[in-house]
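Following this message is one structure expressed as structure tokens.
Every protein chain of the complex appears in place save one, which is left out.
So, subunit A:
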């Protein structure tokens, strides 16, 4: 459990298995069921204080000096645990690490005291040109060593392990000589980083590259996975695009259940980035995730702060 260093910030909930249930108790770092915090919902979150375990925020959205978004962010942080999710680390780029970005990230980490920090196993730009997209790496030895070296630098700079997330991808380079999951798992093992497994991205990439999603799950070490993302996509028949603008699709819920069976209790959240519906709709999706997990692993009892199970 990460303890609060700053007054007036919410700490993570504790969970216990309800006495009737059989199953394995969640690990200490388990945060429960959360949601990606979006600007459209700031007011609603503060006025309705929804019963949700935690929020994820996109780090770059708050790398500003001040103003309304930051004001809301801190007000919401007082009520909920948070994790930070970035899109600009560009861990796989052959450009030098962007130290200005890392310094901004560290400042925000100090402000928010998140439970953890994540970014993507990708590169976003090279030679001073930014694609603002999550571009896939070739999966080979050179890229593996390059990424592990940089993860090490980032973790040393931040003073803590990071989580890396798998992408949705549409191309495979001829330079690749191992599967994405072999590469991903090796990065986690060799660099000491943890894994944010995006269940939707596994589904999307499995469809686009015609592999078995179950092979992906089985290729990832159980103890490395600290967070799940669930999101929607757009299905074009012959291929699928990771649009994050729809509700979670049924095959992704099914894959989520398979992932729970393999990895056990993993902090799970709904990630919607576009076509943002009212807060209640997303909270209902969070409840769906919670119910699937309870059905699969046993019912949990969220405890109030300081409550002890007898």
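Throughout what follows, a contact is a pair of C-beta atoms (placed from the backbone, for glycine too) under 8 Å apart; a residue touches a chain by one contact, two chains touch by 3 or more; residues count from 1.
In this text, contacts and distances are computed from a predicted model.
Per its UniProt record, the hidden chain corresponds to "Putative DNA-binding domain-containing protein" from the list "Putative DNA-binding domain-containing protein", "ATP synthase subunit a", "Cbb3-type cytochrome oxidase assembly protein CcoS" or "Branched-chain amino acid ABC transporter permease".
Of the options A:209, A:246 or A:299, the residue whose C-beta touches the omitted chain is A:209.
Residue in contact with the omitted chain (choice from A:101, A:157 or A:253): A:101.
When the missing chain is restored to the complex, the residue among A:25, A:178 or A:241 that touches it is A:241. Interface note: of A:23, A:50, A:125 or A:219, the residue touching the hidden chain in the full complex is A:125. Touch with the chain that is not drawn comes from one residue among A:40, A:133 or A:295, which is A:133. Residues 60, 63-71, 88, 90, 92-94, 98, 101, 123-133, 135, 137-138, 140, 142-143, 146, 170-176, 208-210, 238-239, 241 of subunit A touch the missing chain (whole complex, contact as defined above).
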